[in-house]
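These notes concern the structure reproduced below.
A protein chain is absent from this complex, but the other protein chains hold their places.
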Amino acid sequence: MDVDMESQDTRDIASRIVTPGSVITNDTAFMRGHGTFAERTTIYSSVAGAVERINKLVSVRPLKQRYSGEIGDIIVGRITEVASKRWRVDVNSRQDGILLLSSINLPGGIQRRKSESDELQMRTFFAEGDLVFAEVQSYFADGALSLHTRSLQYGKLRNGTFVTVFPQLVPRSRSHFHTLPCGVDIVLGVNGYIWVSKHVPASKVEENSELIYSDKNEFISDDERETIARIANCIHLLNRLYVKITDTSIIFAYEASLTHAVKDLLTREIAIDLAHNVKTRLEQQS
Amino acid sequence: MSRQELISPEGLRVDGRRANELRRISCRASVLNSADGSAYYEQGNTKVLVAVYGPREPRNRSLAQQDHATINVEFNIAPFSTSERRKRSKGDKRLLEISSFVKQTFEGAIQTAIYPRSQIDIYIHLLQHDGGTLETCINAATLALVDAGISMMDYVCACTAGFIDETPILDLNFVEESSIEVPNLTVAIMPRNGNIALLQMESKLHSSKLEDVMELAVEGCKHIHRKLDQAVLVAAKDLADKLSN
Amino acid sequence: MVVEIEPSNIEREFLLEALEKGIRVDGRGIYDYRTLKITCSPTYGLVEVQLGQTRVLARVTCEVTRPFPDRPTEGLVQFNADLSNLAAPGLDSSSGKPSVQEVAVSRMIERVIRQSRAIDTEALCILAGEKVWSVRLDLHFLDHSGNLIDAASIASIAALRHFRRPDVTIDGEEAIIHDVNERNPVPLSIHHTPICVTFGFFGSNGDLMLVDPNLLEEQVQVSSFTITLNSHREICALSKAGGVPLAPSLIQRCTQIALTKVDDINDKIQEALMA
């Protein structure tokens, strides 16, 4: 629904790049959103970025900003501290997220009730430094994210390697857990944390739910390790050259990278060439 | 000590500039990829590198404030920054003073209330020192903070000014700054309303001359504001192009 | 660690409400200093200053040392400000690093005395390149009840003018330092007497202004500004860091007010030194 009285002032507001302190509009009809502040009737920008206008709401989306969570986001986090009945999780955001003991799956199936003893052996579930695959369920009063892992695909991550990318490059999509044709599982956290690991058939996980918090990696053969490393380097080069990171772009990059040795993928020329290749295939596809 | 001729009869200063000329400024945002925001800033021969991390979880949570972010500034001078190598100790009062000035200046400029219980770290490293240390640190830190996408009321632009032989001079270099006769005034303003965020002055200046020297410094700040703005726009467009195609 | 307790909301609101009517909590006018008491002790160079309840002790001592190689004919001037938690509960010096306030005060005094060349360092030379006097000023803060900088600057200048160093005669390469009761000691040659005047600003954009803030006012102010002037109407230092940005016109107004304040403080120091 576009606002009918499209005055000249509103048309040139959108998609302009503004910097802190610059005037966006002094038309009192507008409401101010994120990235702006108002003094008397004028709306100023408080960040450098592109102006976005949705009907009456004017906001500025900074191009570079730390990840700020949305409810329902699928993310990867690292446990930083074990506190009473909760874990603090680094989620690459402004504050650590919180994973409550009551919002995780307990080993031994769904029907197991939370007991006092669980509170005492918290570290058998998650310990400091563990990586967790979780979903944002709500906010706390001060803006910290509250996470949960109450579905079988979520939980502790193992058998793989960790990659950090710009959060803006990971678009929100239906599912963030993919098994690539080359036999590698990847988890694309919306907060820019990505996990690349050996493929574990889903059926094996449900069998013995005792193992969902085990810390032991399974056996990983050499060529599985090489594929994991190749995928990780592909993600690095996509990130460095600002290509959107999705399962399709990673697959394209993987296929294009097969002619090079894994370690060469990080050299500048090869990275640029591969990224260009991926971009053209993505444009053809869309 | 022979009284060094700071302004030649023709009105030229030791480095060939006129009285109201700024040193050449070149600056770039997003120079480090591990930091949330970063900037490299050169003003004449003074070169400084700033990295900004945050807002993020404070290292020691007892300092976290309930309703706003805390700002932590660490400033150090590279031992190779001046001609004779000098390693400054951690408790050097001059370093602590500059970091506390930068911290207080940005406490007024950053909208800390938006990021409760978090911490913003500003790490400043002076690579080469040719006068105007505080001024370049503030300008570089502004650029890095804007690059990090942290909400600010406005840029903070700083500039120095002095007074030799009855004429106000703009942007002092090391020779002018360290000579004892020349008063050395540093002012940092918020360009939008011209208010003064920081004002520091050393050695002597007659009270009647203060107004002219400050006006010249404020002019310098406005010019620096344009330079910083350009650097931000260049970095923003460059990033926007990369992300879009 | 003892955390300094914030003033309560009603103290904050009351202070602002009273300030709008030009009234201060301790009954002073907005441009009045607190009662200033300067006591010079019999030993030279030891002065205690009481500004309201803020108390500072300044001690000047001298010794003979070698000059810096690049300045053979100039004596040395050294400063040390010790702001331990003797003065106020909130100060925490256990972390080794000097507290922010201690850095601010000692750097300010150093700037006021050294950068403005208050002391004639050439007159401290005994034998060029070999022996010079090194004058050392130590400040000890006994009680912190607001505005340490003004009290410290008054104490420093009074102590430096009250100080006498032993007399020296030179014949050829030899320098004889006469004992105090042999020849009466000689004062330092002081060019000018810089005095700090500190302003506090209140209200959302800092338009309410007052002079010499006490502890409560210091905790509630949104910005502060210190200007240092000498009796020749020259500005020796300016310091405004952080807090709400101020309009340039406010700075000019402060300069005019400070000029009048400096004269009566100088008279008070003069009286104390005469007594």
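Note that the chains take the letters A, B and C in the order they are written out, and that residue 1 is the start of every chain.
The criterion applied here is as follows: a contact is a pair of C-beta atoms (placed from the backbone, for glycine too) under 8 Å apart; a residue touches a chain by one contact, two chains touch by 3 or more.
Quick note on the criterion: contacts and distances are computed from a predicted model.
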Among "Ribosomal RNA-processing protein 40", "Exoribonuclease phosphorolytic domain-containing protein", "Proteasome subunit alpha type" or "S1 motif domain-containing protein", the UniProt name of the subunit that does not appear here: "Ribosomal RNA-processing protein 40"
Displayed chains contacting the withheld chain: C
Contacts of chain C with the absent chain, listed as residue ranges: 5-14, 17-18, 21, 23-27
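Here, only the chains that are shown with their structure count from here on.
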Set of chains whose contacts include both chain C and chain B: none
Longest centre-to-centre distance from chain A, chain (CA-based): C
Chain with minimal offset from the mean of all protein Cα atoms: B
Centre-to-centre distance between chain C and chain B (centres being mean Cα positions), rounded to whole Å: 27
Chain centre separation in whole Å, for chain C relative to chain A (CA means): 55
Sites on chain A touched by chain B in the complex: 17, 19-21, 35, 37, 44, 46-50, 62-66, 80, 90, 94-96, 142-144, 168-169, 240-242, 279
Chain A-touching residues of chain B, taken from the complex the two chains share: 30, 33, 36-37, 54-57, 66, 111, 115-118, 146-155, 190-192, 229, 232-233, 236-237, 239-240, 242-243, 245
Of chain C, residues touching chain B in the complex: 96-98, 100, 103-104, 106-107, 111, 115-117, 225, 229-230, 233-248, 251-252, 255, 259
